[in-house]
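Heads up, one of the protein chains got dropped from this complex, but the rest are sitting where they should.
Every chain is named by a letter (A, B and C) in the order it is written, and numbering of its residues begins at 1.
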Amino acid sequence: MSAAFVLAQLLNGLQLGLMLFLLAAGLTLIFGIMGLVNLAHGSFYMIGAFVAATLQAWTGHFALALAGGVGAAIILGIAVESALLRPLYRRGHLDQVLVTFGLILFFNEATRLLWGSGGLSMQPPAVLASEIQLLPGLPYPSYRLAISGVGCLVVVLLSLLLGRTRIGMLIRAGARDHAMVSALGVNIKLVYSLVFGLGAMLAGLAGVMTGPIIAVEVGMGEAILIQTFVVVVLGGIGSVKGSFVAALAVGLADSLGRAFLPLLLGGFLAPTTVSAVAPAAASTVIYLLMAATLLWRPQGLLGHRR
Amino acid sequence: MRATRLVVAYATLMLLAGGAQAADHITIGYSTTLTGPLAVEGEQMVNAFSLALEHLDNKLGGLPATLVIADDQAKPQVGVQNAHRLLERDKADLLAGMLLSNVTEAILNAVLPEGAAVIASGGVPAPYAGKDCSRNFISTFWNTDTPYEQIGLYLKRQGIKRPYVIGLNVQPGRDALNGFKLGMGGEMAGETYTRVDQSEFASELTDIRRVAPDAVVWFNPGGTGIAFLKQYVQAGLINSVPLYGMTIQTDESKFPALGDAAIGVKSVGNWSPELDNDSNRHFVAAYRAKYGRLPTTLGAMAYDNALLIDAAVRAVGGDLSDKAKLVAAARRADFASVRGKIRFNNNNVPIQNFYLNVVEKGPDGVLRNKLAATVASEVSDPHAKDCPLTW
Amino acid sequence: MAALLEVRGLCKTFGALAVNQSVDLTVEANQIHALIGPNGAGKTTFLAQLAGDIRPDAGTILFDGTDITGLPAHRRAHLGIARSYQVARLFPDSTVHDNVALAVQACSRWARSVGRAAAGIGELNEPVAALLERVELAHRSRIPAGILAHGERRKLELAMALASRPRLLLLDEPLAGMGVEESQATVALLDRLRRDAAILLVEHDVQAVFALADRMSVLVFGKVLASGDPPTVRRNPEVQRAYLATSGEVPPC
Partner (left out) sequence: MIPRRLVVIGLIFAVLAAVPLYGADYYTGLATKIMIFGLAALGLDALVGIGGMISFGHAAFFGIGAYVAGLFGKSGIDEGLIVWPTAIAVAALFGAVIGSLSLRTRGAAFIMITLAFAQMLFFIAASLPALGTSDGIGLPHRNSLAGHSLGRAVDFHYVVLLLLAGALALTDFLARTPFGRAVDGIRQNEPRMGALGYNPTIYQLACFIFGAAVTGLAGALVANLSLFAAPDNLHWMTSGTLLVIVILGGVGSLFGSVLGAAVLIVLEEVLAEVTDHWMMILGPVLIAVVLFGGNGLAGFLLRRPHGRTS
């Protein structure tokens, strides 16, 4: 097994982790600040991808598609927040779960009605369509590197926003202690809309960025949503930093699990047993990681006891 | 007590009336998937089946036909519930359609013991192609391992030595790859199964690069298959390691989502829009005129499904009471399949030809599958020998 | 005689805010010890640490000679510490009777019973009736606690705190929101309770405090300013300056 192989697998894990972070960052803030369980977060991811794919098909420009997809996610996010979710902040989690579950059904079906059930195609921008030679013996798709780059950029911008601006500090304080925001006497409705819009924007961005490498299809949001939940719980609810660490951990665990578990099991099991057991084992890695972390720190890696 | 006597009287009446009696009407209970990611395939099936009915003046074997469609949501339990509703409430004379083999298996488990007839066009569950084959069940399609066995035989002839197999971790996926190994023989360079909701294949593709096989054989007919194919192309592997799968993974219904990533992909199937026979030309032209695009393999199978029922009902003279007789008539039926003349094996699965298709972009800029070669002729599926039925 | 409750060097900070700074406090058995101080002095946080709802950053809590600093709330309850809350939420969906029944069964052998319906267990229901009688809520026993008036909730809190026959009662403003008559009756009740249990009383009603307390401590900005019998504390110039003089006779609640 070459170093290039291991390195490539690490890059794969990092890239998956950064995508998960884009979804988890918004989700953890929404959980933390508003106490809102938002199952429909994946819908913004889906809508972003669908709008972007449509725009790309019309105009042929990736940048336009990116702007449109992210914009659509923001608009939809703010609309949903102000129209439907606002009355839910004071209600229990149960109501929130049910309403956002209903939203998933609605958005999925509405998307199918608008775009059909066949899914859409999205291409990477022409300059990023090929692979590049990272190291001798390590070719890597350049678009995947671009995804990682965008992920890193968001990490930096988000940490600046949360760490250096007044509104960012308010958001952080509020995510850590729900009572803090109202105590500080800011316009709470505005903060909520802002945070929700930010979350929807990041989810939409993730949808647009992954669009060219996956199938843009109805239901794409749910598959990734549950991994995102694992990230949020693992990192600690309300902690963006925690989400970042957890996203990378989950991304690496998932990628490396799929890459190395079969090889590892192959060391002492028959090939037929490996092909039977390895897929099941690899798909439980991230959940075992979560269970182990919770035994040790119920509040998550960087979460606060609440 | 009175009720019992009434029933007895009714039964006697029926016995007296008995024997062959032509029905004046036929109801088809059509079960397929119309929600979720597979809806796109289900819609093709319904389109093609309806088109066939149109061509037959809404009659099957001369009987005015009613089509009752049910969506199984790709769930076995919903499929079973639908089957009961179609048979008991809607009084369907037979069930048709069927898409996913695991849903079909659940439905067959539930309705065959009750004596219902199923004349389907979907994937045949391996047990029902083999030891559990039934006199009441027939399909116009295949069981998934058959095309993959043919891919294996084909690649062996092409001199491939170290193939890498990657399949969706579902039963048809395991059947398919086992079928391939059966045809290919020998060792695989690698074997991987992927999660049903997995849309990120970087790990697996990196592994393929490490192993450097001389061909990759894939099974992933759902939405995640589209992701796999796109990532395979983006990783540059498509130029260095040829990729083979079955045609329904890369046909018309997938082109909108695949885009140009599909160009050059090779696949093996039992049908092509380019097959040169009267029935196929008529079907393809009419489908294109009505729906604005080429039909898919599953659409073609559904069209055959309707033609097969038509021929069978005609053969039994409209007597729908004996279901086994109806299915027996179907397997012998002389019908104008879009695949040319086909016949059925003892397990009621077609003996058919297999073709190599390659996706290319036509001069009009539209993607299509080009019929490149005939891979094998008159192929029996590997399960037929396990089926105890003789005819 | 050893002290029933002995607190040494208790510290608790929230972020940059030191809520309790090395608090020492001793409560003798069968005494009423009043804890007074202006709003935000850290009294409720202090009680919460004694009851086990909040974990202190440093310091030890000894109850009857046992170190209970790390014990969870329910274990302390079983040792004989009962608590009433400043903001009484109770169990709003349950009836007044069932609220007290929950408190009665908590430390009884019935706590985890699944053998009989609770309504039919005399051993649980008789003490409930007696407790409700004692706090003068018997007539309200069949209505949901969520619709009680404020003063009535305080009484219910008290009844529930008494249900486990505790040796130490931690009462957080038991008189808040009560009318004059109710207030007097409750003071009389607390006075009688002294025979059964020690009481650590957080209360803003200074008249009541001076009427009841055997000893008192003054907590200001998280520190104990003075401790002793009421006349001594009253004369303490620091206390007068920091608390009594600045905020008037009766601080608002």
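The definition used in the following text is that a residue touches a chain if its C-beta (ideal position, glycine included) is under 8 Å from a C-beta of that chain, and two chains touch if they have at least 3 such contacts.
Treat the numbers as computed from the prediction; the structure is a model and nothing was measured.
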In the full complex, displayed partners of the excluded chain: A, B, C
Candidates C:Cys11, C:Ala29 or C:Ala106 - the one touching the absent chain: C:Ala106
Hidden-chain contact residue, picked from the options A:Leu7, A:Ile188 or A:Ile226: A:Ile226
Positions on chain B where the hidden chain makes contact: 34-35, 39, 70-71, 75-77, 80-81, 84-85, 87-89, 101-102, 105-106, 109-110, 125, 169-174, 193, 195-196
Residues of chain A in contact with the chain not shown: 31, 35, 37, 84, 87, 92-95, 97-99, 101-110, 112-113, 222, 226, 229-230, 232-233, 237, 276-277, 279-280, 283-284, 287-288, 290-291, 294-295, 298-300, 306
Chain C residues that touch the omitted chain in the full complex: 51-53, 72-75, 77-78, 82-83, 85, 89-95, 98, 101-103, 105-107, 110-119, 121, 124, 144, 160, 163-164
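FYI, only the chains that are shown with their structure count from here on.
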Chain contact topology (line, ring, star, complete or other): other
Highest-count interface - the chain pair sharing the most C-beta contacts: A-B
Middle chain, criterion being Cα centroid separation: A
Separation of mean Cα positions, chain B and chain A [Å, integer]: 36
Centre-to-centre distance between chain C and chain B (centres being mean Cα positions), rounded to whole Å: 74
Centre-to-centre distance between chain C and chain A (centres being mean Cα positions), rounded to whole Å: 47
Footprint of chain A on chain B - complex, ascending: 35-37, 39-40, 43, 169, 191-195, 197-200, 202-204, 206-207, 209-210, 223-227, 230-231, 234-236, 253-261
Residues of chain A that touch chain B when the two form their complex: 1-2, 5, 8-9, 12, 15-16, 112, 116-124, 129-131, 139, 141, 143-144, 210, 212-220, 223-224, 255-256, 258-259, 262, 271, 275, 278-279, 282-283
